[in-house]
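Sharing a structure, written as structure tokens. Questions coming.
Only a single protein chain was left out; the remaining protein chains are all shown in position.
This part shows chain A:
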Amino acid sequence: MPDVQSMVAEFVNKLRKRKIEGSQATAKCTVELLRSVISHQRVPHANQAAALIDAVKAVGQQLVAANPVELAVGNVVRRVLHIIREEDLSLTTAAMAGLDLLDASDDDDIDNCKGIGYPAMSAAVVAAAARSTLRPPSLQTLLEGTPESATVPYTSSSGADSESKTADKSSLTRKLKHDVIEGVNQLIQEISGCHEQIAEQAIEHIHQNEVILTLGSSRTVLEFLCAAKEKKRSFRVFVAEGAPRYQGHLLAKELVARGLQTTVITDSAVFAMISRVNMVIIGAHAVMANGGVIGPVGVNMAALAAKKHAVPFVVLAGSHKLCPLYPHNPEVLLNELRSPSELLDFGEFSDCLDFGAGSGSLQVVNPTFDYVPPNLVSLFITDTGGHNPSYMYRLIADYYSADDLVM
């Protein structure tokens, strides 16, 4: 346990100092940390799920507080919570179904049901709910009238049943933790594999001789473009350099190394060039529930220009970037100001910073992110396929439980 604590503390420190760059790396670190938290968590016999959830939540709150702007942390924590709830539900329903077969009116069973929080729900409905969580919603499940929230309002009731634990139950306990860790492992795989998943779709979106504009440096975009290149598409890429971090230079270097025709332009030339561009592809920092995108600074400008010239604006985002929150004033509240020294050399302007001598004051603004409202986005490409901005809220509902939205 203490080693988990120290791991958490270390990670919190890293987040706070912004040592971890990029939402994918952050997400991966977070989920790995959570996995060890779960595996080290001693689970009581009763209500293991609640215990796990509490533990994960406690750690998650620390992590989110350490870097509230890195939304991927919160997303991953919510995903893990969702996994725990799902596994728990499927186990109980399975157990319940088994018990149902034995004796539908068993007291113990009813107790169990109450503890879960569906006292009056028939086993069939619960099973349907479980199905809906495990499978993509089909027309049938929708028609069966199981509210989507059926899986959601599952509260971890105290349910201190002093009932005798059957052997069945203790195995169930171990099984839950095992299943959860299994699920978390799957999540890790999903996060590390999202590039390939997204890149696979590249060929459907890039045609021969296309001219693509991109901005900032995103591994997803790099893989996406390279995947199309490997499929023998020939196209050229304009890369806006992305001052003051110049991540565009980095991306350009990688693209050139992979043999793509690359042209580096200044950020100011985005509007001038957009009329000759067929598609704008950017990697998101986070995707909000309303379909808005938080991306590298300068993205909004490119999106507006693309809108003006009716150029498709495509956002690539792994599912760990889907954030279930609706943004309010995201330009300011979900942003981060970096060091002014990236813009102005302090040495050159130190004489101007003399406030006493009647000279004006000087502020330097160097934000990291930019918010693109959903109406400027043409398409999201996630690892599950392409989606409209207006569909994002629904996609997000698949990944998170409504309970966890506020942590």
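Methods note: contacts are C-beta pairs under 8 Å (C-beta built on N, C-alpha and C of every residue); 3 or more make two chains touch, one makes a residue touch a chain; residues count from 1.
What we mean here is this: contacts and distances are computed from a predicted model.
Engineer: Choose one: "Gem-associated protein 6", "Translation initiation factor eIF2B subunit delta", "Integrator complex subunit 4 isoform X2" or "Non-structural maintenance of chromosomes element 1 homolog". The correct choice is the protein name in UniProt for the chain not shown.
Structural biologist: Matching the unshown chain against "Gem-associated protein 6", "Translation initiation factor eIF2B subunit delta", "Integrator complex subunit 4 isoform X2" or "Non-structural maintenance of chromosomes element 1 homolog" yields "Translation initiation factor eIF2B subunit delta".
Engineer: For the chain left out of this view, which of A:48, A:90 or A:262 touches it?
Structural biologist: A:262
Engineer: For a quick check of understanding: of A:9, A:25, A:65 or A:272, which residue touches the chain that isn't displayed?
Structural biologist: Among A:9, A:25, A:65 or A:272, only A:272 touches the chain that is not shown.
Engineer: With respect to the chain omitted from the figure, which of A:199, A:252, A:289 or A:322 is a touching residue?
Structural biologist: Looking across A:199, A:252, A:289 or A:322, the contact with the absent chain belongs to A:252.
Engineer: Go through chain A and note every residue touching the omitted chain.
Structural biologist: Those residues of chain A that touch the unshown chain are 236, 238, 241-244, 246, 249-250, 252-253, 255-256, 259-273, 275-276, 297-298, 300-301, 304-305, 308, 331-332, 335, 342-345, 348-349, 352, 358-367, 370-371.
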